[in-house]
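The complex appears here without one of its protein chains, the remainder shown in place.
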Amino acid sequence: MRSVIPDYLAEVLESVESDTSGELAGYIPELAAADPDRLGVAFATVEGVVYGAGDIDIEFTIQSISKPFVYALALADRGFDPVLAKVGVEPSGEAFNEISLESDTGRPRNPMINAGAITVHSLTGAEDLNPTERVERVVHGLSAFAGRRLEMDERVCASEMGNAHRNLAIAHMLRSHNVLTDDARAVVDGYTRQCSVLVSTRDLAVMAATLANRGMNPLSGEQVVPEPVVRQVLSVMFSCGMYDAAGDWATQVGIPAKSGVAGGLIGALPGQIGIASFSPRLDTHGNSVRGVSLFERLSADMGLHVMEVPATARAVVRSNRVVGSGPNALRVLELQGGIGFAGAERVVREAVATSPPENRVVLDLTRVYSIDDVARRVLLEIVRRLTLDGHEVYLVDPESIVPDPDPGDGGRVTVVGSVEQVITPPH
Amino acid sequence: MRSVIPDYLAEVLESVESDTSGELAGYIPELAAADPDRLGVAFATVEGVVYGAGDIDIEFTIQSISKPFVYALALADRGFDPVLAKVGVEPSGEAFNEISLESDTGRPRNPMINAGAITVHSLTGAEDLNPTERVERVVHGLSAFAGRRLEMDERVCASEMGNAHRNLAIAHMLRSHNVLTDDARAVVDGYTRQCSVLVSTRDLAVMAATLANRGMNPLSGEQVVPEPVVRQVLSVMFSCGMYDAAGDWATQVGIPAKSGVAGGLIGALPGQIGIASFSPRLDTHGNSVRGVSLFERLSADMGLHVMEVPATARAVVRSNRVVGSGPNALRVLELQGGIGFAGAERVVREAVATSPPENRVVLDLTRVYSIDDVARRVLLEIVRRLTLDGHEVYLVDPESIVPDPDPGDGGRVTVVGSVEQVITPPH
Amino acid sequence: MRSVIPDYLAEVLESVESDTSGELAGYIPELAAADPDRLGVAFATVEGVVYGAGDIDIEFTIQSISKPFVYALALADRGFDPVLAKVGVEPSGEAFNEISLESDTGRPRNPMINAGAITVHSLTGAEDLNPTERVERVVHGLSAFAGRRLEMDERVCASEMGNAHRNLAIAHMLRSHNVLTDDARAVVDGYTRQCSVLVSTRDLAVMAATLANRGMNPLSGEQVVPEPVVRQVLSVMFSCGMYDAAGDWATQVGIPAKSGVAGGLIGALPGQIGIASFSPRLDTHGNSVRGVSLFERLSADMGLHVMEVPATARAVVRSNRVVGSGPNALRVLELQGGIGFAGAERVVREAVATSPPENRVVLDLTRVYSIDDVARRVLLEIVRRLTLDGHEVYLVDPESIVPDPDPGDGGRVTVVGSVEQVITPPH
Partner (left out) sequence: MRSVIPDYLAEVLESVESDTSGELAGYIPELAAADPDRLGVAFATVEGVVYGAGDIDIEFTIQSISKPFVYALALADRGFDPVLAKVGVEPSGEAFNEISLESDTGRPRNPMINAGAITVHSLTGAEDLNPTERVERVVHGLSAFAGRRLEMDERVCASEMGNAHRNLAIAHMLRSHNVLTDDARAVVDGYTRQCSVLVSTRDLAVMAATLANRGMNPLSGEQVVPEPVVRQVLSVMFSCGMYDAAGDWATQVGIPAKSGVAGGLIGALPGQIGIASFSPRLDTHGNSVRGVSLFERLSADMGLHVMEVPATARAVVRSNRVVGSGPNALRVLELQGGIGFAGAERVVREAVATSPPENRVVLDLTRVYSIDDVARRVLLEIVRRLTLDGHEVYLVDPESIVPDPDPGDGGRVTVVGSVEQVITPPH
């Protein structure tokens, strides 16, 4: 059987193919020479499967799409405080190449505008790296996100460096504020190299999936950056990733995203999927015209908006019933699915609402396949309170979803494999 | 048994209680006279249960917290296009009372700054409402969000109107750009009335829960505004709700939120919960000092950040096994949990990967408790393709999770109540 | 004999007449209905003679040309400090209706932009005037500048008041900063009345001439405002009078000037002349197209640029000679013209350079027709030092240019009517 997903992607691709509006990035000769008709889209799941349609193996330069990944590297390499001291997280509502420094400190408003990204480049790796080592650290890190060794396009790099006037202006301004402490030209050179790294749409999808997968590359299994870093990066992408169109994107597409001037576009939906597209013609914001259309279509079709209430968030308490009668009666709360805070709350509520008169209470976790930390703690607190109220509490947990349960001070629980074991305790 | 949640809230409250930094809003005499020590926090679940600690029934004026709700009303009353034509959705990175109009059109940057909110007020109800009717429509709508009839604090209203110079300036500027078409003073008067509506922390939690619950008030069951409106409102809250501290909030707390100058603060986590706090002392951004601390604590403790990967998003394919052997062998894919796109993709993958040699294929939905639209469509497409590949396909769906399954052109499926029915078909 | 000046003006007028570019002010219906072809130009000398060509007696509303005059009234009525505390003097480089307030204080950048002019209106007359009295004080003051009682155009006034949204916005913003302390709407109403005062080109030329004539109306002889006020007003006109085209004007025309949206334009050259023109079509800066051309032509033809070195500033020492010989020899310094500091310096230099060996020194002022204060003091100091050096000093001053000369401590001087009287002293 052929998978339906590539067919779906091919269909979506077809729906945008005829749109030839927009312009190639004109300010860099090498980019202006790109084939404007290239078109590709790819999905990578958090389990490392990649689906695609169109030109997903053509390589192009990563450009600004490097920004969130290198921001992640800097946060991982230096820690949050040193990076936040140098680069803010506030949306600027301005175009990508606006200087957008805070007036008093000279701190760039966020890491998605050039001023922030140039600063971030200088914050990767150890402080004492020389410029070549720093570029290597960045390329190595981007490669880890992609799951393969990435190379640089030297011609694009040289072409951009010859037209890097504005970035040089920004870097010297940052240097004048001591936001940059390295040589301004060397940092711009390194940043330009970072932007010249070659990726395919497939690579970008995997890189995005690594963000969606809490920082672990789903292909290689490497934890590229820690989970809190990923949360930070996705948050910043959500409000600052699409420059001065950030608000439109946040409302209409609702996927943390980043675009590049070579025509790439990525989106990462936490816990779900990485998406990438490639189409070189850009709109006036500098975002890929057909890329934006693709994402709008995908978000609408697939309910990928982060503010969309997932239909899956429901019904944690499958049943609340009494088994048997008399003094041996059991109160059985059967739970199901994955349990987070909201789910745990429902369990609490059931437990409180029924204020079970039965002596014995069973929490049946057989149909629960995951439970997060806060929910686990809430559950154990319920156990403890039920114990204190004089109940005997059982946890039916055949798959050890809650291993070694410790309900704390005064709590006591018996773990069993099935409700039957409580009904008819083994002699 | 007492619920653990109020205890938790009480504990969190206690942890911030000693912080008396910040100042009461000074520019409105009536607000400056508030009791600065009031402190409360409340949760409302999407099922309408409210937990709270502290002063959750004290009433205060809603102020700017009215902004997202009235934005929702305007979107519902007039539709998206007319509202978006007048008010943008881009973060401004500026303080709440900055004028922040787009330089060419005079369109306010977003509905969370005063210029946007004043415009939004004028866009509620039918165009031909008079000012009094418009205020009534707004109060009626806010009441629907709260689930009870709200009243206005006439003294605060009068006090604010006497100091509404800046809002009057903004409104006249909007009038000069024809963004406002009504009388500027009348609109400011109406907007001031909107801000003077009295709410308790409990009310705010329910109002936030209505947003978290796709626009349906979990107490009254009323669908106050349609679901797409809620998505729009939450997106805008996320990037613009905390004014010039929006980026800090988005990264550190990660909950769509809105603060009010009387000390209220709300957050809404889609599909999960509405949160509200009340503490009148404000930081320099105009946000409640202890409210911000409370939310930071709650977000960290409970993993409520929207960019947090929920631990629950996992393991949709519980097992993939063969039952029996020979020509009667069954390929059984046992699914579980709530299934969205990412989950459906895993099912597809299993189906493709195994490319089942068995003639009969069973999709067992017994442990599935929900499935969203795109996943349902993907599932049926699998069924269709398996049919076309010559398989006989069965859906085990005892709870009719997929009612009336139609796999489309060339597809065929048999729905049964249990795998056993396939193994041993009833004669 | 007919004067050559009206002919010259007629010729200049003709040279610009064919230019019909530009647009009538569109935002006020009454102004948009003006006859766009009107054209006039007038000179008024500091002695009150008016020359003109074209439509110099047609009346139109004064509009922004009122700003420098009302600024003068406010400075005269309240003194410099209270006015400077409320309105700055820095060019804003912005269009007339930009808000342009200092970010911290809310003080308008200068009195030539609307924000400044509205504030200035409120600073005329005594603080306790009611709005009607304040308007009367302004009209009375403008009339004094014009030398006749001016009236208001009630229709234009009403038309503008109905479209005063932006000015109302500005006024409320000023009120919010306590720059305005009166009711915002009442001040805008008063300011609009001020702008609706009717003047002819002839009136404007006389008003400008009053500024050129140190504040004294050359027709009526009334000292409308004190001289330091005029200096302040002219300085501000020079750098801020032409809005965002101020620099172009300062370099190319070089005359302190002010334009009005009804098509008027004035310039005042200190000590020389007031100029006014009228032509309603405006350029994109809001300045009269043909008015600007007229001023450029007049400035170039007549050397009116304030940074032009007047050809007249020369040759103060007409001769330096010795009359007679032996002990009776006279050193005679013959001075001429009007003597300011630079001239006095030349006299000092001659006196020092020659270090006259003659016992008797004569300063011959016969051909001097004026001497300013600093020059007079320098001259008397020369007299004193010559005395101390042992010379006998004579002042030939038949017209009492230096009345009652007092050379101070140790100085002594003899005043005579002619050099001859020194040569052959009367017995």
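Going by the order they are written in, the chains are A, B and C; count residues from 1 in each one.
Rule of thumb we're sticking to: contacts are C-beta pairs under 8 Å (C-beta built on N, C-alpha and C of every residue); 3 or more make two chains touch, one makes a residue touch a chain.
What you are looking at is a predicted structure, and each value in this text was computed from that prediction instead of being measured.
> I'd like to know which visible chains would be in contact with the absent chain if the whole complex were considered.
The chain that is not shown is in contact with A, C.
> Among C:E222, C:D283, C:E296 or C:E345, choose the residue that contacts the chain missing from this document, as touch is defined above.
Candidates C:E222, C:D283, C:E296 or C:E345; residue touching the omitted chain: C:E345.
> Of the residues C:V197, C:L386 or C:V402, which one touches the chain left out of the display?
C:L386
> Would you write out the residues of chain C that touch the absent chain, in ascending order?
Against the left-out chain, chain C lists 1-5, 43, 45-47, 49, 88-93, 109-110, 212-214, 227, 230-232, 234-236, 238-240, 244-248, 250-251, 254, 256, 270-273, 301-315, 318, 336-343, 345-346, 348-349, 351-352, 355, 367, 369-374, 378, 381-382, 385-386, 389.
> Tell me which stretches of chain A touch the chain missing from the display.
Residues 99, 165-166, 168-173, 175-176, 184 of chain A touch the chain absent from view.
FYI, only the chains that are shown with their structure count from here on.
> Look at all chain centres (mean of CA atoms) and spot the one farthest from the centre of chain A.
The chain farthest from chain A, judged by C-alpha centres, is C.
> Just curious, how far off is chain B from chain A if you go by their C-alpha centres, in Å?
20
> Taking the mean of the CA coordinates per chain, how far is chain A from chain C in Å?
Their C-alpha centroids are separated by 68 Å.
> Distance-wise, how many Å sit between the C-alpha centres of chain B and chain C, to the nearest whole number?
Chain centres of chain B and chain C, defined by C-alpha means, are spaced 65 Å apart.
> Going by the contact rule already set, what residues in chain B reach two or more other chains?
Residues of chain B never touch two or more of the other chains.
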